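A short worksheet on the structure shown next.
The complex appears here minus one protein chain, its other protein chains still in place.
Chain IDs A, B and C follow the sequence of writing; residue 1 opens each chain.
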Amino acid sequence: MEIIEIKGKPTVKVLDKGYVRMVDTMGDDLTVVNAARVSYDKQKEELDERDERLIRFLAREGHTSPFRHASLQFEIYAPLMVARQWWKYVVGSSHQDNMVAWNESSRRYVTEEPTFYILAPDEWRQAPENSKQGSGDPVDTVDGIEISGKLIRFINEGERLYREALEVGICAEQARLFLPAYGMYVRWYWTSSLQGVAHFLNQRLAHDAQKEIQGYAQAVDVLARKDFPRSLEELVK
Amino acid sequence: MEIIEIKGKPTVKVLDKGYVRMVDTMGDDLTVVNAARVSYDKQKEELDERDERLIRFLAREGHTSPFRHASLQFEIYAPLMVARQWWKYVVGSSHQDNMVAWNESSRRYVTEEPTFYILAPDEWRQAPENSKQGSGDPVDTVDGIEISGKLIRFINEGERLYREALEVGICAEQARLFLPAYGMYVRWYWTSSLQGVAHFLNQRLAHDAQKEIQGYAQAVDVLARKDFPRSLEELVK
Amino acid sequence: MEIIEIKGKPTVKVLDKGYVRMVDTMGDDLTVVNAARVSYDKQKEELDERDERLIRFLAREGHTSPFRHASLQFEIYAPLMVARQWWKYVVGSSHQDNMVAWNESSRRYVTEEPTFYILAPDEWRQAPENSKQGSGDPVDTVDGIEISGKLIRFINEGERLYREALEVGICAEQARLFLPAYGMYVRWYWTSSLQGVAHFLNQRLAHDAQKEIQGYAQAVDVLARKDFPRSLEELVK
Partner (left out) sequence: MEIIEIKGKPTVKVLDKGYVRMVDTMGDDLTVVNAARVSYDKQKEELDERDERLIRFLAREGHTSPFRHASLQFEIYAPLMVARQWWKYVVGSSHQDNMVAWNESSRRYVTEEPTFYILAPDEWRQAPENSKQGSGDPVDTVDGIEISGKLIRFINEGERLYREALEVGICAEQARLFLPAYGMYVRWYWTSSLQGVAHFLNQRLAHDAQKEIQGYAQAVDVLARKDFPRSLEELVK
């Protein structure tokens, strides 16, 4: 995955129109080491081999609190179905600290034009053979072309009905019922501790996560490793 | 709002097909009083006037921790746009403790048939005059009839395309892009402390909350007051 | 460990004067099962073998959110050094959800008489041989008798100086500087989800936890298993 710059910050593109942008960070691998050694009143300025062993030990033994003194802030632009899986992970997981803050765009206002995730014909996947959840191989090209066409037409129809509803004076918070929302892009800021980011990666890089969110997790991974190479090497398996 | 019984538990119906069901609770107003008096090693068995004054004092001064020893569990069935506002409240608010647990149904599986919120013709609201958010008076009956008809047809079309996608073998997690998800019903369990419930009520009973979620907040309010009348009297303004 | 009744609730005694008392609970093993099956809109009334397999699966795969819909409230009476390890676990751990609520007695007031943990002569432990932390075998009886005597005299002296300071009019919040606080008993209410209790047990039952807090963890374990036998069987290793 290639890192580009958008609005002056390292960014990785995902899906047809989405991205993950690393807005800000606090700390580095040394932050973890210094927090773990608070009983000794020492403060290292450069990471050495002993520090790397300490990071490995902390990660292996589940002493995760030192990893929570480093913070990362991301801006994410993704289909609502991805945002929803991300939220459910945050609110439903046992690690609430992975979520320090979340601010997301809303369709109760009329602001940006609705934008949708449109799958290319070769991006549709089959139902898996031996599982009720997840997905398998790509579908036939012919089927893919047809289903992409249907999706485009259905979204166009939804957008037309949404605009008509607004035009006859319906409020935005009800008119949005016409938008096929699962594929609609939303934008949000996510701020998390390093430990929270690692926990998210362990869950969402996994092979049974939905492919679409795996792409976002890979983008977060590539960006976060720039500042926390040793910690993420140990925390993300 | 009338309290009925569903599956043996007190329940309030909301919107055309939704409900809030109070599955379980722990504690009552005395729980709050006893927690606040932990320094005195006393335990009351009946609430008296001094206890009521203590509850009033705690609520007024923002000493909210005693209200967090009581727990409530709800099952909720609501359109996804309501679930989403509820989540955003939970993850975006400064009170993470209002969320002890959240488990929600998912469209990555094919389980229940999709069910949608269909507005009656007189339930559509106009855009507000002086605000970018929220809603105002009902729209004209004629417009309401027409827009309800369009919504029904659009949802039918979405369900048809969803089924077609499943039939050609597309996985459920992608096929759901055809469902107009904002109005689709989801079911979830929400467990929260009494303090978290009160904070939710203060936000979602407010006049600027979307009408649809206000209905759910009223249902939670009616149900929760049965067990915590004094505490909610003081906490919810 | 024997379960007795104190103030009408199941209680286990710990150390010379401490105890854990289970004040209230919400839910049972079925609560976990029903939360996990929210997508299926089923509600079981009795636990069967399939449910037990589901609990085992959830625990093994780390799907912990269903375990957070059950709540437990304890009253604990323990030396401050134990309370402090318990707190550090709560605030420093990655699982904040194990703490829904905490209310503790304070020495800023003059309420109960100070009470202290007095080790019997055979309860003193040696420094471990190969570790900077923890403890090893008991010390010699003669040394134990002498050190217990010194502790009693030192605590008596501290209590005398504390009372003198109060008598010349010093405020309680400063006079307490004379109390050997590590061994002073404090009382608190702790409310947690079942998942939080299990996480606490996994940490504090471990052989490298301080013996004194291990005793409290065993008491919590014995009490909590009455209502959640299957879940704790799988969650606590």
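Note that in this section a residue touches a chain if its C-beta (ideal position, glycine included) is under 8 Å from a C-beta of that chain, and two chains touch if they have at least 3 such contacts.
Nothing here was measured: the structure is a model prediction, and the numbers come from that model.
Checked against the full complex, the candidates A:Glu104, A:Glu173, A:Glu212 or A:Glu234 give a single residue touching the omitted chain, namely A:Glu104. Per the touch definition above, the residue from C:Leu47, C:Met81 or C:Val222 contacting the chain not shown is C:Met81.
In the complete assembly, the contact with the undisplayed chain comes from A:Ser65, out of A:Ser65, A:Gln85, A:Gln203 or A:Ser231.
When you scan C:Trp124, C:Tyr185 or C:Tyr216 for touch with the missing chain, the hit is C:Trp124. Although one chain is not shown, part of chain A still touches it, namely residues 7, 24-27, 31, 34-36, 38-41, 43, 65-66, 68-69, 71, 73, 75, 96-97, 100-106, 109, 111-112, 187-189, 191, 193. Mapped onto chain C, contacts with the missing chain fall at residues 80-81, 84, 87-88, 90-92, 96, 99, 101-104, 106-110, 117, 119, 124-128, 132-136, 139, 143, 147, 150-151, 154, 157-158, 161, 164-166, 168-174, 176-183, 210.
Here is the rule we use: only the chains that are shown with their structure count from here on.
One finds 26 Å separating the Cα centroids of chain A and chain B. Along chain B, residues 96, 101-104, 106, 109 each make contact with two or more other chains.
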